[in-house]
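Shown here is a partial selection of chains from the complex, left in place.
Chain lettering (A and B) follows the sequence in which the chains are written, and residue indices restart at 1 in each chain.
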Amino acid sequence: MIIMKTDATEEDIQRVVKEIEHSGLRADVSRGEYMTVIGPVGDERLLPFDRLATLPGVKEANRVESPYKLISREYARFFGEPGAHRTVVIGDVRLGNGEPVIIAGPCAVESRAQLMRIAEEVKQAGAHILRGGIFKPRSSVHSFQGIGATGSEEAEEALYWLREAGNAYDMPVVTEIRGESMVDLVAKYVDIMHIGARNMYDQDLLVAVARQRKPVLLKRHFGASIEELLSFSEYVAAEGNKDIILCERGIVPMGKGKSFTRYTLDLAAIPVIHNETYLPVILDPSHGTGRRDLILPMSCAAVAAGADGLMIEAHYDPSEALVDGPQMVTPDELKVIIDTCRQLRGIMAKKN
Amino acid sequence: MIIMKTDATEEDIQRVVKEIEHSGLRADVSRGEYMTVIGPVGDERLLPFDRLATLPGVKEANRVESPYKLISREYARFFGEPGAHRTVVIGDVRLGNGEPVIIAGPCAVESRAQLMRIAEEVKQAGAHILRGGIFKPRSSVHSFQGIGATGSEEAEEALYWLREAGNAYDMPVVTEIRGESMVDLVAKYVDIMHIGARNMYDQDLLVAVARQRKPVLLKRHFGASIEELLSFSEYVAAEGNKDIILCERGIVPMGKGKSFTRYTLDLAAIPVIHNETYLPVILDPSHGTGRRDLILPMSCAAVAAGADGLMIEAHYDPSEALVDGPQMVTPDELKVIIDTCRQLRGIMAKKN
């Protein structure tokens, strides 16, 4: 991490960048209000820190031993994120360090009509961002893979509906991307690029998505530690894209016998991530529990633990949904969840 | 499960009990306000349900295929727990289905003076019940095993201090029991018998403790599923002791790399247990996280998820504690936690 003096010139900055590139690494340049900080991407053991420290305009040059440096609180401190919390701006929505932001919509987009009706109803319930799955990652090749799996024409039509619904009800939109070949197409239509839990370890996909320069929503894999989630987020940050929203959605249940939930939600991940990084973190209680009756208590718990938002699957008629019906809430239930969470946040905000 | 008619006589009840015992099982007789329900303990396949159903005073005789029947919501419904939630009464404290009950105190009792001072301070902070470890289960024989490990005389002295401190500050007291040989001694001094996570699978200890007919606080093992916790609770209930307080304290962290918390708290266990049983459930954020800075957010999250109480380690000077200093809060911090949790509970109570 190279911290430049407040009066460092552009030339000074470029000199440092060149020096880093000369050693075979890349350089992440973050310009804050008061100063600029440069994060080397690659093996820092190859860098001549002694030499870097003596270059004009350089205040400090420190080696950082961590797989996540560019997303760390330390890094943020220098380039001026207020309170080392980043607010990700998506259209009119500001996610991070304020009211919990609600992302809602169907698990899978099934038709234009279905999507439009759900969009209208979740908006009325208080949601801020519209979600809808078009490419569904599935454990079985024999399961429904999403309306977008049939071909890129069908995918584009569904993406167009999503955009339409977002525009009609004034909500930014988000959908999951499963493979590199669809990245360009999806980026044309959505406001947030969502990488699902199964793809968290897919570093080539992370890089391709990061390069679209849109906010990235990255979910924790169900077998991953918090450290791994942060390490893989760094692949996005290393492309210069710091608009990363992390999402806890549960790890594989432990122990013998029946599991009462699909996954085990690790809510302590929320304050831990806030402590380690400047990134906002949200909860997906729908996939995390797989149970409609647990969406309210887990949403409330997450907000009490400091979550910056929630991603909740909703449907006007859960029993009709092609995928994941048992975990969807109705718009009425969603409204109760949103209202309760807002009150809880009010109490928590006063404490801090 | 045999449900008796409302006008069944004591003779009718005893006839059913005898029939069950005749088949080699035991019978748990639970007398509710309106009716009596009899739960067979043992392999129900050996019972002649057809015959039981025709006995005088019997309304219904159903076979239940579950490792936990006597603690299930179904069982409670018949013997009249209001709303199928049990309130465990400990002196003046009512734990279950109301304000969150706070159990606080030092991890390990170190001296009479230390305990008295902490008791006074946690009482002032708003705690209801005093905890203090005398026999410490430890992974290493080379670690401090608690003041009670040196011999039964030292153990009794420490138990006496605990009783004294509880009396002095008007709080019931609880301590952990690690082995069968200490059960009688401990029962003389405490109000709640606590079985720790490491001993959850120790069925002989569970039975011995249950027979003391005092409330039992049973913690989930860090490798156990919720189903296992409930199955082992049934060992207590099968001794006729239904005053069981379950406690979530985290499971072993998953995944590669550094763990930011000692354990992974499974907060969904709280609503799940409320759904499956009539028993109250509390959270131990101190052992569950091992980090003082996470006690507040996790306590709040647990209460938002419906927890009936919290068990929190507190010390006037955490840096001085012989065991687990990094996870202890000061009495001042404890007060903030208790106040915040009470406000959150107020909001949640209005929703239900």
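We adopt the following convention: a contact is a pair of C-beta atoms (placed from the backbone, for glycine too) under 8 Å apart; a residue touches a chain by one contact, two chains touch by 3 or more.
These figures come from a predicted structure and were not determined experimentally.
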Worksheet item: Of the full homomeric complex, 2 copies appear; what's the total?
Response: 4
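Everything below uses one rule, namely that only the chains that are shown with their structure count from here on.
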Discussion item. Need the CA-centroid distance for the pair chain A / chain B, whole Å please.
Written reply: 38
Discussion item. Can you tell me which positions in chain A touch chain B when the two form their complex?
Written reply: 223-228, 231, 251-261, 264-268, 270-272, 275-276, 288-289, 293-294, 296-298, 300-306, 336, 340, 343-344, 347-348, 351
